[in-house]
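Inspection log for the structure reproduced underneath, given as structure tokens.
Only one protein chain is missing from this complex, and each of the others stays in its spot.
And now, chain A:
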Amino acid sequence: MMSSVTEHRYLAERRPSVVERRLSVVQAQAQAQARAQVQAQAQAQAQNQNQNQVQGGVIPSLAGLEEPAMEGTPEKCDVVICGTGLVESVLAAALAWQGSSVLHIDSHPYYGDTCSTLTIDQIKAWVDNVNQHNNGFKGFSDALLYIPRPQDLNSKDYGIDLTPRILFAKSDLLSLLIKSRVYKYLEFQPLSTYHTYENDSFEKLASTKEDIFTDQTLSLTTKRYLMKFMKFVFDYENQKDQWINYSKKPFIQFIQEKFNLAKPQVNELVYSIGLTSTPDILTPAGLSRVKRYLSSFEVYGSFPVMFSKYGGPGEISQGFCRSAAVAGATYKLDTGLVSYDPNSKIAIFTDGSKVHVTEKIICSPSQAPENAKFVPDQPHQITRLIAIVKKSCKEWMTENESGCIIVFPTNSLPTANKYPVQILIQSGGSGICPVGQSVWYLSTIETGNRARKDLETALNKLEESLLRESEEDGFDVSLDEQDVFIRSDGLPVINSVKLGKSFKDFIPKQNIQCLFKLLFTQHSAIPPFGIVRPKLFDHNKKEEDINSTLAAPDHGVVYSNMPSSEISYDGIVTEAKLLYEKIVGDDEDFFEVDFEDDDDEQVMQHPGGVSTGDNGGLGQIDDSSSTAHAGRDSSNEQAIADDGDIEMEFDL
């Protein structure tokens, strides 16, 4: 089994890491090379140190973090973490900043583990490993890969996420990214378009007051109830009397009965705005998910979510690993756990080295040692279909953006899908594929063959729809005057009912070129919407485990989780905190570090949020507004006022 890993050793190829893509680093590397040639004059070194202090501040740039192996394994450490997935990386950084000595290893030659961002060649190797049930790839199964014309794919042009996620503008992970300064290693892009699939067409979401007001297809009473509902959600915690009777009932029932909304709106609210992966969601959970969306609007601009450029959780994991390394954590890639003995507290690794662990050893289920006995059950499934398509899909996106969300609600596909299919689409502008192409990430919590059928059908529907929309005069419907409304502001709008019908009759003249298709199942211990409960991590901690005579290499190992089905980053910080609590005792000093502000100069330049550059990138995130509530109208006014130094009052 080891041999197959070594066979793929040449696949340690990487796209340039977060760090390396930075101009300053590229220059610094060039400088470093030049310096090496001149050979260490004492003076030059001193100067170099000075420079580092001036530029680097608290978090110096760490090019070459990926090859830290020279250091070797320390003799002793407080915590060993196996697997550089997002939760584990956040945990490593938190512990390192708290002062624990951390040894963070990964059996792969790249960062990210279960949520890494991979090139095409890395994916190929990954699929082989998953299907051979190799160590380090547990938790994934039944991977199918289809690449019709391998010569058309230049491996390094792609960064495919195993677990793509989106980041709400108001969320705990974003706050943590800002607090820990990890956001400085990353670049975020806005995403404002959500579509809901309905009657064979994609409805763009009417989720703001502006959308509702200008929408020509909604009836007056629907508009009214939608607005009422939105207003209510903003303040639902204080209006318990409205929903207390529904706290054990489905969210869908609540919306229908209390707000008289019909199916299309319910679908939008539950599956798109709420991004729920099951129709059974209860009212309180549903409300909090809708609020999550609404309160994320206008925090940084008129978009609710963002994603990180060049790849999602894989990039963010790397960011936290860098932060951990800055705080003193030791990194070893390409190194897996062989065994741990809770009595001698010695952990042995695949490279033959060993370490004495004074506190705890945490391990991702995917990287459990060979013949592990205590890996928690992973009863829940997420099936993912990832496709690379030779179309930019800009038809579905807001101008200057490179991503969109599409949702197929429950029972909207010919397969009568029981669970919704959630889709994140990212185009070349997001840095994960060449311009003119896009990556489609489809997922569902349906299981087995049904899941695969649902995903394939959704993929077909997407293709059909894309063809219709990108074809110049793709369909042939005779529209007469009655089909055209004149909006009250004078714009003519074509009656969409008739168009919707014609869509069904439309037969595409061409096919979409699919360059890559990957289908796999991922297993998880976290139920959909399940809140991560502390007891999840209690597995294997009990005394009887330690004392049990069962021969196992993982006595006393605390297992973390496989990623959940949640499409956003929600839950990651909670999970990391729970693990942190297990090790430290409480979570009070979780990232409670005084990260000195070395470069405040950028911070207040853009009152009211982030500047949107020409490329649609977000540039610097304004620290101070991260906590600002999405007070719609007046937040900007406030921002201007805040920008002024001091308000002075004088008696004149």
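The rule is simple: a contact is a pair of C-beta atoms (placed from the backbone, for glycine too) under 8 Å apart; a residue touches a chain by one contact, two chains touch by 3 or more; residues count from 1.
The working rule: contacts and distances are computed from a predicted model.
K.L.:
Which of "Ubiquitin-conjugating enzyme E2-23 kDa", "DNA repair protein REV1", "Multifunctional methyltransferase subunit TRM112-like protein" or "Geranylgeranyl transferase type-2 subunit alpha" is the UniProt protein name of the chain not shown?
P.N.:
The record names the chain that does not appear here as "Geranylgeranyl transferase type-2 subunit alpha".
K.L.:
Touching the left-out chain: which of A:156, A:204, A:228 or A:418?
P.N.:
A:228
K.L.:
Consider the whole complex, including the chain that is not shown, and state which of A:156, A:179, A:209 or A:345 touches that chain.
P.N.:
A:209
K.L.:
On chain A, where is the contact patch with the chain that was removed from view?
P.N.:
Chain A touches the chain not shown through residues 209-210, 212-214, 220-221, 223-224, 227-228, 486, 488-492, 607-608, 631-634, 636-640, 643-645, 648, 650, 652.
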